[in-house]
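A single protein chain has been omitted; all remaining protein chains appear in their positions.
Let's look at chain A:
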Amino acid sequence: MIDETVVTLSRLQFALTALYHFLFVPLTLGLSWMLAIMEAVYVMTGREVWKRMTQFWGVLFGINFAMGVATGVTMEFQFGTNWAYYSHYVGDIFGTPLAIEGLMAFFLEATFIGLFFFGWDRLSRVKHLVVTFLLALGTNLSALWILIANAWMQNPVGSRFNLDTMRMEVTDFGAVVFNPVAQSKFVHTVSAGYVLGAMFVLSISAWYLLKGRNIDFAKRSMTVAASFGLASALSVVVLGDESGYTVTEHQKMKLAAIEAMWETEPAPAAFTAFGLPDVAERTTHYAIHIPWLMGIIGTRSLDRVLPGIGELVGDAEQRIAGGMKAYAAMQRLRVDRNDAAARAEFEAHERDLGYALLLKRSLADPATASPDDIRAAAASTIPNVPVLFWAFRIMVGCGLWFIALFAYSFWLSARRELDRRRWYLKAALWSLPLPWLAIELGWIVAEYGRQPWAIEGVLPTALGVSSVSVAQVATSLAGFVLFYSALAVVDAVLMLKYARKGPDGLGMWPPATPEPVPDHSVVAARP
């Protein structure tokens, strides 16, 4: 029998370590490309200031990268330590993208980050630029593979249950890699990281301008941030919409919960811009509806119907009944491998097997479930509606603000007026935490919205835990909280210290001797 306390603590530990890890990774994703852009300008123009910009933002990048690496090791181990049954049940499919991530991405970024810092005097300009580019490529490839793994949890394609090994096994790895959910998720997630990277540079530079320090350095940095940030903010919203569309097809319950769509509405459904979802009454108070919008976003049509929560719970009851038949047939097959009738019965209901496992939370044998058990299990497929409803809306609100802010920054930078408006600089500075907020909320929408499933429709989260004791998980959770809090303090102190010192305080810029004007005549004279 599953110990619910172990499940709760294990989930809490996974969520906390993942959310914490995800504070650092998106900044690495975005900042690495910005370093590559700045260094490329340096290589092309030969102007020393661009090299110094790469190095200065590189110092902050390094502090953040260390935290990302440190907290990432935990993630690679935690599936095994705390989610042993999950690892056993889906390792055949889920482990592969993780291993490829290590081979293709981690080695690339980790091997070249050392050269990024220590290679300035050992490498030619172009070679060093290549190193920076490979570092950025590595970080982004890692996002690709982990999101392929994650997308399979949301939309488990290309796999099948094997009765001999009692686990899911891969049938079509191509389908796992080219999972449509993976594609939209990847672009949406890396774009979110780029927005964070751009905001990081924009906000700190705005602070220098407010203080009247490092003017040229900061304006150049802001120009890069404005263009990179605008492109990324547009991409994150557009691809977020695409992500929403793929959710419609594969995770109808998640979509219904995000929209607090309690009952099925006639197409095209209205979008609820605001409201107070009430779980007990299954209704949304004070709802403000925008007609048609939800149907258009969710189905790209005016006539396809989006199912509401009530209808989806009814579907889940059907599938639980089917899953019980599959489970009973599986028991018979375990006794007699050659029972042809049982095999036919199993194959007929195989796709619902995961729904029978929902019953295992409270029953040792799902085949003995009463109608009440089934109704309770079906009701448990509703995620936390108010949390999803609000997390999604705040995330989208942030996204729209980013587009506005970066578009305005871009316009100012084109008019060379970045340092003219103090209210703008203050807005840019105080927007710094918002991308982090949006990113963490995005994780909550995607992963908390997947509950009660670890693998949508295949494996309930509660079943995935290890056979560890409450004391073990409580101790490790406390250990992580203490250790990570201490690291967060040190990280924040260092980030603030180096951001405050700035390129002037660190003696990086301006140089002691004036910058020599690059001699373009040599290039121009070439045939």
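Rule of thumb we're sticking to: contacts are C-beta pairs under 8 Å (C-beta built on N, C-alpha and C of every residue); 3 or more make two chains touch, one makes a residue touch a chain; residues count from 1.
Quick note on the criterion: contacts and distances are computed from a predicted model.
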item: Hidden chain of the complex, named as in its UniProt record, picked from "Acyl carrier protein", "Iron complex transport system permease protein", "Cell division ATP-binding protein FtsE" or "Cytochrome d ubiquinol oxidase subunit II"; value: "Cytochrome d ubiquinol oxidase subunit II"
item: Residue, one of A:Leu9, A:Met34 or A:Ile113, that touches the chain absent here; value: A:Ile113
item: Chain A residues touching the omitted chain (full complex); value: 55, 59, 62-63, 66-67, 69-74, 76-77, 79-82, 84-85, 87-88, 91-96, 98-104, 106-108, 110-115, 117-120, 122-123, 162, 164-167, 169-171, 173, 334, 466-468, 472, 475-476, 479, 483, 487, 490-491, 494, 497-498
